[in-house]
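Here the complex is missing a single protein chain, while all its other protein chains stay put.
For reference, chains read A and B in written order, and residue numbers begin at 1 within each chain.
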Amino acid sequence: MTSALRGGGVPNLGAADFGPSVDLPVVPDAIETTSPGGRISRADVAHLARLARLAVTEDELDTFAGQLDVILGAVARVGEVAAADIPPTSHAVLMTNVFRPDRVYPSLPREAVLAGAPDVEDDKFRVPRILDEEA
Amino acid sequence: MTVAYEDVLTRYEPVIGLETHVELGTASKMFCGCSTVFGADPNTHTCPVCLGLPGALPVANEQAIESTIRIGLALNCSIAEWCRFARKNYFYPDMPKNFQTSQYDEPLCVEGYLDVQVDGQTVRVGIERVHLEEDTGKNTHVGTSGRIHGADHSLVDYNRAGIPLVEIVTKPVAGTGALAPAVAKAYVTELREILRTLGVSDVRMEQGSLRCDVNTSLNRIGAGEFGTRTETKNVNSLRSVERAVRSEMIRQGVLLDAGERIVQETRHFSEVTGDTRPGRSKEEATDYRYFPEPDLVPIAPDQAWVERLRVGLPELPAARRIRLQAALGVSEDEMQHLANAGVVDLVGATVDAGAPIGEARNWWLGYLLQKANTGELDPADLGVSPAQVARLIALVADGSLSVALARQVVDGVLETGADVDAVIAERGLAVVSDTAALQKAADDAIAANPDVADKVRGGKAAAVGALVGAVMKATRGQADAAAVRAILLERLGVSE
Partner (left out) sequence: MSELIRLTAAEIATKISAGDVSAVEVAEAHLARISEVDDSVHAFLHIDTEGALRAAAKVDADRRAGLPLGPLAGVPLAMKDVVVTKGLPTTAGSKILEGWRPPYDATITRRIKDAGIVMLGKTNMDEFAMGSSTENSAYGPTCNPWDLTRIPGGSSGGSSAAVAAFEAPLSIGTDTGGSIRQPAAVTGIVGHKPTYGAVSRYGLIAFSSSLDQAGPFGRTVLDTALLHEVMAGHDPADSTSIPGPVAPVVAAAREGAQGRLDGVRVGVVRELGLSDPSGYQTGVLSSFNAAVETLRGLGADVVEVSCPHFQYALAAYYLIAPSECSSNLARFDSVRYGLRVGDDGVNSLEDVMSLTREAGFGAEVKRRIIIGTYALSSGYYDAYYGQAQKVRTLIARDFAAAFEQADVLVSPTSPFVAFGIGERMGDPMAMYVNDLCTLPASLAGTPAISVPCGLSEGLPVGMQIMAPALADDRCYRVAAAFEAAVEPVLASIPELSR
């Protein structure tokens, strides 16, 4: 009883999509119900995936582009709020100046450090050849 | 090449900028308690935090914050009333979290300046910002050359990941003309002195605790538009700073004259060739996707604390030079000379140890500076302390050593690391002042060189020099040459 994947736009989920015993609602108006379309292209997704070191497949590119388009349409709502003079919030309880004294504590034993490593050589983490130069 | 350099300057105006990274000398890392001691076995100074293990969280080192504020104060900056750390996101194997915790648009210190003296002029280098970040681990590339190009694989050690780094960025410096390379070098020299005086870092360029990137661009004189700048990395010594700027100015000038454009890129300085090579060009500019670090809370330095730090700053190099100049009784030009050679403090300390200023100056600007340059070292790192130099000066003054012998003692100190008296004892370096022995040596020399002796008797006193040489040779250089000369003349019955 899986919902079929929809292309852009958020579906109105009706009773027929689910078991008859439970009364399910339409998706609330808080989300745009029309497909915004075209906000993010396949090429955009490919570019972002590269930045994020994700080797997405061709199929994923198509699927994600459609889904992300819808999601971005929904989250773009934040732009509706007039917030020019509003300061941003990141933490509920405002704190500043949380420090630690400059004191040395024992490090992890090296065996523990290297234990989970996929590949080790000369007590260091071994990685394949690096293409990019140091930034 | 000199011709090309001056030629470039007839058509172009250089603009330079410097970014310096300073490893702070804290005992523990920036965000965790791992030791910062250099040279440990690989991956023995790591913990969940600096390894970026899932779940680990950073806590800021208070000493590092304090050192950064003191650096900002020493550079005449304003200290932020409120600022945050930010994440700089990019992937690289020496970065445990694949983001660097740094500062972005809210640095701890802003808008300062540092005055440097070059060729009798004062140049004010504006300081854009001073901020705090963490260092990365170290990659070793395994392949034929040990460099990243053509390496087969790489090995990563995270001991240095998380070491506190202070980044100091200048504003662009224009109007320096031919002096641009010297200004760059003078800036780094003075900055290093300040950092050393503050005691916040051991600032050893060759060990990487002070790293410089130099930005260079050329503006066509009269054109009114700014040239494209390049960034040169891997500038590991003061001399390299100067050479890098100079070579980049020439390179850009040649290209611009030929009608070509300058590519905005990162270049690497080569110690061997003295010029810059392009780095591997990137397909696209890196988007670091900065955002405020949510795992850390803002820093709001208490104003009273900042004031205490300001009042508590030690005497900075510029002030010290003025005071020393008066104390040593030397002229401003003389002071500049000493400063350029990097020996002001050394001379001062030598005088403090009892030597007269003239002798101290002569040694440090003379034989010692020569040895330093040959060994490509800073005079301070030569291996002879000011106290030792003062001792030598005293021994020459009381006749125990000749100047020539004193130089041999210096050589001995540099070779063995022993102190002056130990070297003298061990090598038996002392002025031969036994008159009888000298008279005998003189007689031997006269007997062996009858023609020269006749010349001297005949009125050519100057010819006695050859006999002096013979006696010096016979006494293995340990006689006082002037005394030998006098004895010879006396033995020959000639007065001067």
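Operating definition for what follows: a residue touches a chain if its C-beta (ideal position, glycine included) is under 8 Å from a C-beta of that chain, and two chains touch if they have at least 3 such contacts.
Just so it is clear, the model here is predicted, and its values are computed rather than measured.
> Touching the absent chain in the whole complex: find that residue among B:E260, B:D295 or B:E315.
B:D295
> Tell me which of B:P42, B:P58 or B:P317 is the one touching the absent chain.
Considering the complete complex, B:P58 is the one touching the chain left out.
> If you put the missing chain back, which residues of chain A would it touch?
Residues 1-6, 10-11, 13, 17-19, 21-31, 40, 44-45, 48-57, 60, 63-64, 67-68, 70-72, 74-81, 83, 86-93, 95, 98, 100, 108, 112-113, 115-119, 125, 127-132 of chain A touch the chain that is not shown.
> Extract the touching residues of chain B with respect to the undisplayed chain.
48, 51-60, 87, 89, 91, 93, 96-99, 154, 156, 287, 289-291, 294-297
To be clear about the criterion, only the chains that are shown with their structure count from here on.
> Can you work out the whole-Å distance between the CA centroids of chain A and chain B?
47
> Show me the residue ranges of chain B that touch chain A in the complex, using the header's touch definition.
Touching chain A: residues 26-28, 32-35, 41-48, 51, 59-65, 82, 90-94, 139-143, 148, 151-158, 279-280, 282, 286-287, 289, 292, 294, 296-302 of chain B.
> So in the complex, which bits of chain A are touching chain B?
Those residues of chain A that touch chain B are 51, 53, 90-91, 95-105, 107-108, 110, 113-114, 121-130, 132-135.
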